[in-house]
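Below: the structure, in structure tokens.
With one protein chain removed, the remaining protein chains of the complex are shown where they sit.
The block that comes next holds chain A.
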Amino acid sequence: MKRFLLIGLAAALLSLPAQAALKVFATVPEWAALAQEIGGGRVTVYAATHGLQDPHRIEAKPSLIARARSAQLVVATGAELEVGWLPVVLRESGNRDIQPGRPGYFEAASAVRLLDVPAVLDRAHGDVHAAGNPHIQTDPRNILKVAEALAARMAELDPAEAAAYRSGFAAFAEKWRAALVRWEKIAAPLKGVPVLVQHNAFPYLNAWLGLREVGTLEPRPGVEPSGGHLADVLAKLTAQPARMVLRPAYQHDAPSRWIAERAKIPAVIVPFTVGGTPEAGDLVALFDDTLRRLLAALAAR
């Protein structure tokens, strides 16, 4: 025990000079990438999860509590995405500055309009999120809105570098708007294309690209589809055909593969977040790769 204590104290002392940079604890990779884009060298960013983890099913691991202890800014998605672990991590961290309600706690969902707000809250409908669908990062227009709010929050927390965060945002916004024009141009053929989705993870992507969702493989959000349910979905496809089936990269591929083989449509892995696929190395690449995969699936028939 004593040795651990000594190592701990040594580590604490070593970590002191690094205090200059704003320490950001991001719950998911997309906000980690965004904080890095805005903050550049003025921030040190820790991502609590990586692109192949189901963001609904993370545990309040000791390592996360330890990281939250020294964070100055927690960037979460909100809308109950992290409800299964983040509240415990924040409370156990002993860190006053990152508690909800403090400037050091930022929720991306507060910067955008949420879709799929349920009219009825009943667990009979599965893993519903009372505030609305939390997978806001699949619409790049949302990323820009979050970026603006996040840059303002970073400037508030680190006033000495406020100008740098503002210019960081301005540079990002310029790059992003140009990319938006490019993406929307190449994505034009996707408008109105009927798609199946494995998890109700894409209302924002659909809203952006005009994809028409004709069915969901999960009978209810978060509930694994049974064989019988998949057969029903397949039967409905004859009346209302879909061109492809989408699944977020972190999900098990069996249900979408099953449907894809029988309906003879491509199964598309959507990177969903930074690191979801090897190609989606940063935020721009995330949407480049998403569109590339969707367009490839469209051309496949």
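Note that in this section a residue touches a chain if its C-beta (ideal position, glycine included) is under 8 Å from a C-beta of that chain, and two chains touch if they have at least 3 such contacts; residues count from 1.
Here, contacts and distances are computed from a predicted model.
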item: Chain not present in the shown complex, as UniProt names it (candidates "Electron transfer flavoprotein subunit alpha/FixB family protein", "L-lactate dehydrogenase complex protein LldF", "Acyl-CoA desaturase" or "TonB-dependent receptor"); value: "TonB-dependent receptor"
item: Contacting the left-out chain in the complete assembly, out of A:Gly40, A:Pro118 or A:Gly281; value: A:Pro118
item: Residue in contact with the excluded chain [from A:Val193, A:Ala207, A:Leu234 or A:Leu295]; value: A:Ala207
item: Candidates A:Ala66, A:Ala171, A:Ile186 or A:Ala300 - the one touching the absent chain; value: A:Ala66
item: Hidden partner chain, residues of chain A it touches; value: 1, 4-5, 7-9, 11-12, 15, 49-50, 52-54, 57, 59-63, 65-67, 69-70, 83-88, 91-97, 99, 101-102, 113-119, 123, 126-127, 203, 207, 210, 222-224, 250-252
